[in-house]
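Single-structure report; data block below.
The other protein chains are all here in position, but one chain of the complex has been omitted.
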Amino acid sequence: MSTSTHAMRKITYREAVREAIRDAIQKDERVFLMGEDVGRYGGCFAVSKGLLDELGPARILDTPLSESGFVGAGIGAALGGMRPIVEVMTCNFSLLAADQILNNAAVYLHMSGGLFNVPIVIRMATGGGRQVAAQHSRCLDGWYAHIPGIKVVSPATVEDARGMLWTALEDPDPVLIFENSGLYNMEGELAVDAGPVDIDSARIRRQGKHITLISYSASLIKSLDAAEILAREGIDAEVIDLRTLRPLDEKTFLESVGKTHRALIIDEGWRSGSISAEISARIMESGFFDLDAPVQRLCSVEVPMPYAKHLEDAALPQVDKIVDIVRSMVGANG
Amino acid sequence: MSTSTHAMRKITYREAVREAIRDAIQKDERVFLMGEDVGRYGGCFAVSKGLLDELGPARILDTPLSESGFVGAGIGAALGGMRPIVEVMTCNFSLLAADQILNNAAVYLHMSGGLFNVPIVIRMATGGGRQVAAQHSRCLDGWYAHIPGIKVVSPATVEDARGMLWTALEDPDPVLIFENSGLYNMEGELAVDAGPVDIDSARIRRQGKHITLISYSASLIKSLDAAEILAREGIDAEVIDLRTLRPLDEKTFLESVGKTHRALIIDEGWRSGSISAEISARIMESGFFDLDAPVQRLCSVEVPMPYAKHLEDAALPQVDKIVDIVRSMVGANG
Amino acid sequence: MRTKGSKKAAAKEAGVTAVDREHALHLLRSMILIRRFEAKCAELYSAMKIRGFLHLYDGEEAVAVGVLQALTPEDAIVATYREHGHALIRGVSPGAIMAEMYGKQEGCSRGRGGSMHLFDDRTRFYGGNAIVGGGLPLAVGLALADKMQGKARVTCCFFGDGAVAEGEFHESMNLAALWKVPVLFVCENNLYAMGTALKYSHAVQDLTRRAASYDMACEAVDGMDVSAVETAARKAVAFVRGGEGPYFLECRTYRFRAHSMFDAELYRNKAEVEEWKKRCPIETFSSRCREGGLISDEDLATIEREVAHEVNEAVAFAEACTWEPLEDLTRFVYSERRRP
Partner (left out) sequence: MRTKGSKKAAAKEAGVTAVDREHALHLLRSMILIRRFEAKCAELYSAMKIRGFLHLYDGEEAVAVGVLQALTPEDAIVATYREHGHALIRGVSPGAIMAEMYGKQEGCSRGRGGSMHLFDDRTRFYGGNAIVGGGLPLAVGLALADKMQGKARVTCCFFGDGAVAEGEFHESMNLAALWKVPVLFVCENNLYAMGTALKYSHAVQDLTRRAASYDMACEAVDGMDVSAVETAARKAVAFVRGGEGPYFLECRTYRFRAHSMFDAELYRNKAEVEEWKKRCPIETFSSRCREGGLISDEDLATIEREVAHEVNEAVAFAEACTWEPLEDLTRFVYSERRRP
């Protein structure tokens, strides 16, 4: 997906995140990684495997099981001049640190009238699809995006997995990075000299003219797959990768809808009060007269994730469902 | 607002909640109230004032400052056959109990395949407008409404403040009751024999034909005030009180929009990913062809709440802003 | 080979009763059931019949088996994601457990929970909680409900050494001690929280000191010795049931296998694991019983045979179970009927 003309190489999303961490720590002495099992264990998703040996215990810090404590300590360390990357194993456990994220990180700059900013990066795995049931499968990217004062990014490509971290670390304010656990094994092409990428704009990942598919993270991959299938039927879908859920780059999707006149949002979050609802509402507010058909959403079914595979598959957005909805949307009012 | 023909009396929202708690405890020996300062102090908003003396320490339980601990204990007590009413002083502190609410209360029934339901009621104050700044002013009703497995209700009238609690206690599943702190001093007329009310439907609080104002809780009061002003100008607004944010009664507002062809949602929550986004999206999906103009939203400005009064006022939805938006919507395409 | 009668005689000689013998067989059988059942789970995981996370209890069997002897049917249990053993010994049907891991609708949680979320209302088995520390407040609440209802029941809550660092641990300990509710906290200290050793997690590594700091009754016991665990648990349960408040029992044990099926075990060396394996709760107890004349090699063979049969039955049951229809996906988000 990269448009770079440089030499390319194959890399997994996991490796891309690891490289980004290594690079940041080597580049800036204020940067360190902390979290549960990031060191000796190698990270619960093996993201930081090997980094403790390479970079030493002063930069790769194993923490006890104390989500609120170490996220808060990360905020304090950021206030104290460091640039912490705090890993919370999954967004499900970040609920234990919700107080620190919302009541401290998100509001410190404002409460202090601009005196104290919090340059922390909090990474967490998100998403379902691995049969780990209700307490381990939430996709909360969009839920956190409701909160002013934090930024929320959801890398969907190896390029973004590699490039967003440094930009987030340079950002003066708290940035939450959601890594969909279904993507860690995904391979992609990355420029040998790939570096930082912006974290404030959406990207058109596929040009098209009949409908706009708006998505992010793991659902983007499914949307692109669906677009391929649809292309064979003559339906040419434009596919947008939101990349950053807060602040939301509405310009990109509004322009696209202005061109295609139809939109489907694909979101692994639950439907009610989701980021996809926000996108639909924004199109309502600023793109209403462009629309040839109502904007539709495909979200996760509103159910705590069941363990059984067939039920889990049915709960998540899937390629065939995207294809079906697009067919009905384009066919019906085309 | 009550349509009862019975004798009426004046009562504050605060007293209505207190009566509801007293009544429930007297009616069902499994019911008790627990939370910080609910007993000896009388409740941080004086809601439970006097109840400790009346009902005794076995039914009115002061807890230490341990939000996760006592909310979790409430869930456990519910599993163990009791019907706890757990008071979390404000929704801002509920972030410390987010793990118990999301990871236990919301998923126990599902994870156990239907074996263990959690009949807990969690009450919390919500909302801003009292100059208590960023850490004390959030309106998170809509944010929690994103979560399947819990129900979210937001009483806006003394009748609902009095009547929703018992219904919530009879509900087999967790119910979160958000009491907007700006409403506690509000007086209203209540039937002398007022009792339980349903917690699964919206209500039309004012009939109208030009536009539908969709709101809940403290913003509903503002919407009704705005409707009075608009009426004097000949704009006849229908005002809907959502009452329950999860599950959302979309039928009521869709029918209304089918009649008025215009809608404005007024929501004290922040805009992005709000419950108002959800309502807009639902109208997009199921009421698109009824619309004469795009649905609009008036939400809180996306800023942690500032202390200064003039800034706080500017951050919250206000009557004059509602009036202005309605004028522009009805005027422009009327 | 001795006959049944001569075995009894030998046991008598050694100063043991038939009750002792029955009980020893029961304990041994229980531990072996867990071990073999889980070995089968690991196998089925490789065969992709079981998916998601799978946490095995190898090496720690004496804890669940010892502790659960002290409970009566009306007591409640709150466990963790490493709870197959607890569920089995509590009396949840092995078939229903296996079916759960298969994701079948006849599973004890209808296939909605999987390995980490085994539930059973008949035995008051409240799960199967995959949030570290998340079960502790629930246990306090269950015990509070009993106290409020005047029931002399005990709630037994299992959790690991890692959970002790969580804020919810502290809040729960304080609430339980403050309110003197009938809960037995069982800390399964296996020295690691995933890959993080005790010494990297806790400023003070003697975990009973945590409990003592709330003036909570507490004891540490050799968690590799099922009799020691049982004795300590009986004492603890008697204390709790007697209304004297909560109790903290630390069982010092070790996990022989990886944390989960994804763990490369980079954080500990083989020698350490081998050293601990010498203290295998099954081997040591079985040798002791055989040396004491309580049980014979033949008994052991019988147990193995019976257990193998039981495990196979469980698998056969799970295989024969059915998939929940897709139309039912949205069930159990909310209850289908009001509870009385």
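Letters A, B and C mark the chains in the order given here, with residues in each chain numbered from 1 onward.
Operating definition for what follows: contacts are C-beta pairs under 8 Å (C-beta built on N, C-alpha and C of every residue); 3 or more make two chains touch, one makes a residue touch a chain.
All values derive from a computational prediction rather than experimental measurement.
A.B. asks: In the whole complex, not just what's shown, which of A:S48, A:N104 or A:S137 touches the removed chain?
C.D. replies: A:N104
A.B. asks: On chain C, what residues meet the omitted chain?
C.D. replies: 165-171, 173-174, 177-178, 200-204, 209-210, 212-216
A.B. asks: Taking the full complex into account, what residues of chain A touch the chain not shown?
C.D. replies: Where chain A meets the chain not shown: residues 32, 58, 63-64, 66, 68-82, 84, 99-100, 103-104, 108-117, 119, 148-149, 151, 170-173.
A.B. asks: Where does chain B touch the missing chain, residue by residue?
C.D. replies: Interface with the chain not displayed, on the chain B side: 36-37, 39-42, 44, 46, 49, 62, 64-69, 92-93, 96, 130-136, 301-304, 306-311, 314-315.
We take it that only the chains that are shown with their structure count from here on.
A.B. asks: Find the most central chain, measuring centrality by the gap between its CA centroid and the centroid of all protein CA atoms shown.
C.D. replies: Smallest centre-to-centre distance to the global C-alpha mean: chain A.
A.B. asks: Would you kindly tell me how far, in whole Å, the mean C-alpha position of chain C lies from that of chain A?
C.D. replies: So the centroids are 38 Å from each other.
A.B. asks: How many angstrom lie between the CA centroids of chain B and chain C, rounded to a whole number?
C.D. replies: That pair's centroid distance is 42 Å.
A.B. asks: Centroid of chain A to centroid of chain B, CA atoms only: how many Å?
C.D. replies: Those two chain centres are 31 Å apart.
A.B. asks: Hunt down the residues of chain B that sit against at least two other chains at once, touch-wise.
C.D. replies: Residue numbers touching two or more other chains: 68, 99, 103, 110-111, 148-149.
A.B. asks: Which residues does chain C have that touch at least 2 chains other than itself?
C.D. replies: 109, 111-113, 117, 129, 131, 134, 167-168, 332-333
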